[in-house]
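As structure tokens, the structure follows; a few thoughts come after it.
What you see is the complex with one protein chain gone and the rest in place.
Our next item is subunit A:
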Amino acid sequence: MSTPQQIANEAASIADRAAMLAEQARQMAEVVAPVAAAAEPFLYLLTIFLMACFVGYYVVWSVTPALHSPLMGVTNAISSVIVVGAILATGLSDSVAAKVFGFLAVTLAAVNIFGGFMVTRRMLAMFKKKGG
């Protein structure tokens, strides 16, 4: 049987070791944290990108070949969602150069957005059923 004194000593040494390990863990975390913080958003975006590639793959294979031209029209219009970046550049920046580039990008993307959706609408309106 161990005496209360022995138990107390053992407990003390275990507590010491735990404290040491905690300190080591903290040090390691300090080293890793900046890397993880930098990598995490990128990995997060990459995950979403790859998922979207898969969604695109399956959705596009289900498009009927007869509508491949409208598909190009729609994808063309939605790829101009780059306008979001252009708007941020135009609206949020103090640099004149960035504002000008942003404005030019907004204008070009707008041609595409309106042109792409409109021409697709025109195409789709022509597809009619027999007797329709």
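The criterion applied here is as follows: contacts are C-beta pairs under 8 Å (C-beta built on N, C-alpha and C of every residue); 3 or more make two chains touch, one makes a residue touch a chain; residues count from 1.
The rule is simple: contacts and distances are computed from a predicted model.
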item	value
Per UniProt, the name of the complex member that is left out, chosen from "ATP synthase subunit delta", "Acetyl-coenzyme A carboxylase carboxyl transferase subunit alpha", "Pyrroloquinoline quinone biosynthesis peptide chaperone PqqD" or "NAD(P) transhydrogenase subunit beta"	"NAD(P) transhydrogenase subunit beta"
Residues of subunit A in contact with the chain not shown	38, 41-42, 45, 48-50, 52-53, 55-57, 59-95, 97-99, 101-132
